[in-house]
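Let me begin by handing over the structure; questions about it come next.
A single protein chain has been omitted; all remaining protein chains appear in their positions.
To keep things simple, chains are lettered A and B as they appear, and every chain counts its residues starting from 1.
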Amino acid sequence: MNQTVTRRSATDLDWDRVRRWGIYAGLTMAFLSSIGMVENLDKRIIVDPILSLGFLALLWVPVAFGYAATYEEAKEGMAAPEKGERDLVGGLVTGLIGGLFFVAFIAIADAVDLRGVFPRIGPALIDLLTFDRGVAIGSLLWLVISGLLGMFGGLLHVLPDRVRRAVTNALAAVFLVALVEIAVVDIFESLRLTVISDWIYAKNGGVTIAGAVVIAALAALSSVRSEGDAVVRFRTRYATMEGDERKRFNLIAGAVAVVLAVVLPMILGGLTNELLANVGLFLLMALGLNLVVGYAGLLDLGYVAFFAVGAYTTAILTSPLSPKWTPMLTLDFFSIEGWVVMVVVVAVAALSGLVVGTPVIRLRGDYLAIVTLGFGEIVRILFLSDWLAPAFGGAQGIRNIPAAVAGPVEINGTKPQTIFYVVVVFVGIAIYVAWRLYHSRIGRAWAALREDEDVAEAMGVETTKMKLLAFITGAILASFGGMIFAVKVGSVFPSSFKLIVSIIVLVIVIVGGMGSIPGVVVGSLVLIGILGGPTQPGLLAEFGEFKLLIYGALLVFMMLRRPEGLWPSVQRQRELHQEEILQDAWLKAEAADEEGKR
Amino acid sequence: MTTTAERADFRFNWVDSFLLALRIAAIFVVVWGTVGALALGFVGEGLSGSAWKDLIVAGLAQGSMYGLIALGYSMVYGVLGFINFAHGEVFMAGAMVGFFVADYFFTSGLWVSNFIIAILIVLVVAVATSTFTAVLIEKVAYRPLRNSPRLIPLITSIGVSFFLQNAVLGLVGPAVKTYPQAPTWLSQKISVLGLQIEGTKLLVIVIAVVSMIGLWLFVERTKTGRAMRAVAEDKEIAALMGIDVDRTIVTTFAVGGAMAGVAGILWALLFRGVSFITGFLPGIKAFTAAVLGGIGNLVGAMAGGVLLGLFESLGPNVVLRGLRWEIPFGLGIAALAAGIAVAVLAWRRGRVSVASLAGALIMLGVAGIGQWSIVIPGLTQLKDVVAFSALVLVLIFKPSGLFGEQLADEDRA
Partner (left out) sequence: MHLLEITGLTKSFGGLQALGGVDFHIDELEIVSVIGPNGAGKTTFFNTISGLVVPDEGRIVFEDEDIAGLEPSEITRRGIARTFQNVRLFPDMTILENVMVAQHCRTETGVWGALFNTPTFRNEERAIEERAKDILGFFGTRLTGYRFRQPAYVLSYANRRRLEIARAMGTMPRLLLLDEPTAGMNPKETAELTGLIRKLRDEKGFTIVVIEHEMRVVRDVSDRVVVLDHGVKIAEGSYDDVSSNPDVIEAYLGRPAEEGA
């Protein structure tokens, strides 16, 4: 450590901040309990007898808030903030204050019947929160637990990087393994390796203690051996790759993805396949929206309308129960008939993209967002209305959409594998389209109009045309999503096309990274894979009713903390690392000058 | 723009043509429907006179509620330049917490024995809740985002909105909470200015007007109000003049929240039912009202709210119902002739207003000659379509509002 830093005593803390974060921690825990999270998620076990998801939903709080309360930013040009006992004390106190508030909550909930207002705060919750040992002992336990966890949060600052990484990775690995339980059991069953999965996972769900220890040890070991954060390192490398190298890497990654996409569904069971199909469906939409929002900079909140258009068009073209028109075509990907269906879907989507896009593209960005939202809702209500029910079936929608066909294979929702394959093909197409367009004259025009619309126009970019093109391409990709969705579910009805779908797709794009294809892939995997779509469960199916709450919180959190997303696009990476790049530029300029002199 | 010259404001390109067509269609539908409703009423098939008046009163009452919510959107947009999408939830929070207090008063008997005191306390609680919520949102979510591009706080506010909705859902459950019935003396009709007004609606309008006047006095007459206007004009200069910008912005959110809280109680009086989703639609509608009145313009927001309320109340029942009416053949011919005449005489000038007039007349003519008649079943289902269409049309055709925007320069364009 720096010699000149005067040692600060263990109590030399920003007490105000500690108190504040402590209170936040207590309130957060109380809130999470009051909405029923602890109770509902208690059924899902993480580590067999000792930890359920419900308690995990509480226990992260003191850790995170203890960490936050003692976090000190390393300022440019200043001595790094000194770490030591004071962090432990800070974390501990934060945890204790949080615990105190939480205990007060438990006590009040026990003394007063709050069920009239908060239906979830009942005796069952109290019993759960006090470990069935009465309020007194339960409270004491919570104080201890919360204090210790808060201290652990503070400790994270003190540990050397390597150790900290080992600890966090070990914890994360255990959680992750518990998370993907369904998928892993699925795979191991089809590989006939149930011995291993039986050993890792307990009978009633969750990792066994022995399994957890081994996983944690493995994760810790592997991270101790590696340097720095692998993900971050990889991402920075990817961002700095030059043309050819990146192309090669993309090709390899693409090939791996294709192989995985072909092989995975074979070894996965129905549930996991279903899940992946959902991920793919949302990925398809997110890729489309990414084109509109990420590339062209148009915030479209009515994106679900195009999804609906695709689904309804498919339903009308194929279902025998379509109330008005019944061409009853078969969506056979290997025959003319199937192509007719697809061409019509594309045409209708493009047309609706044009119709929605034209009136809005002159609007300023935020008004555009609200108007598209309005359009999205209008479309849904019209599909729902009695007025248009003779054509679209009203609230019942259109049922009996037959399976799609590819050669001898029938594709429908009862065989999620087949859906998954179809989704993969279309995702592939979407990625290809987005990637090609981005690296073309059109992509450059989009980038320019996103950065400064007036100047782009003045430099000869037909901004209206380019915006419409983005709208239409996005609409077409979403309509493919709708088409597959219709086939998968076998029926379409208006309640599948609520605003929330648009919002979730937007969250995917933002969490992943606007304008970044890998980001969007990661975003859909993480969000839809774990939390699930608006009605589709993810790996943490128990989160069901809290999903939207989490999506909302996530959106806010990302905007405040990481607006560029998990895997930022190269351009946004540039925005973020302006300083480094500036420095770099300066060095290069020096070097070039030297060369010039010689 | 002061276009004194002959220059056309219409260009023959795809976007302008499309917008013109949309405008013509909108004018055509509204004119046909309105005239139709009047004509149907004349022959005794349409709404009776008292039904008309009831719709107008209902529109006024709802509209003044929208106006109060719209104030919050308008003030925040005026000062910070972004759409606070979560404002609808601020309104809902007030109505929701108000319910529990009202419910308590009902069981304890105060609601029945002394309704005025009870409702005043409920009002105070609702206002306090909404104010607190609005200020909290500003502190947690928006303050760190000052000066970031406009879309960033908008996206954040969408997140806040969903978070709040679902937090309330988690806390109090999905069921619709119904406010206790207001005492019977309040639901009797009172005659004011020739209109038979239900007591509740009168109360709603009175509360709204009083709040509006209070707000106006606050903004125009107090030091804090002046500070708010200064910050809305230019944040940096206001700061240089010694105004505490942060505090002023908090005040803006607080005042907007308070008005939303009042609106929450008006909602309770009008509709009684409150649930976690209650904030969404009124929020969107109030935003429309704010834009319609000219965003940043407080009197405009209130006026926009009333207009929108009237439109929403009359729209489905009058305009859409009136589409049943077949335009008499002769009238159709006349409209067509007039339309063509206008088109021929003035088309060359390339004015959008003239072209849309001509277009609408021609459409009316075609409808009359073709004896069109559109019967729409389930009109109430389309209530929200009317509201959203109003939103879309206002934002597309009149984004600067009827009474003028009042925005800082940097937020324009």
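Just so we're on the same page, a contact is a pair of C-beta atoms (placed from the backbone, for glycine too) under 8 Å apart; a residue touches a chain by one contact, two chains touch by 3 or more.
All values derive from a computational prediction rather than experimental measurement.
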From A:261, A:461 or A:487, residue that would touch the chain that is not displayed: A:461
Listed residues A:59, A:447, A:500 or A:526, member touching the removed chain: A:447
Positions on chain A where the hidden chain makes contact: 242, 432-433, 436-437, 439-445, 447-448, 451-452, 454-464, 469, 473, 571-572, 574-575, 578, 581-582, 585, 588, 592, 596
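What we mean here is this: only the chains that are shown with their structure count from here on.
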Intercentroid distance (Cα basis), chain B paired with chain A, Å: 34
Residue ranges of chain B touching chain A (in the complex, touch as defined): 13-15, 18-19, 22, 82-83, 100, 141, 144-145, 148, 150-156, 158-167, 169-173, 284, 287, 291, 376-378, 381-382, 384-385, 388-389, 391-392, 395-396, 399, 413
Chain B-touching residues of chain A, taken from the complex the two chains share: 31, 34-37, 116-120, 299, 301, 358-367, 369-371, 373-375, 377-378, 381-382, 384-387, 464, 500, 503, 506-507, 510, 545-546, 548-549, 551-556, 559-560, 563
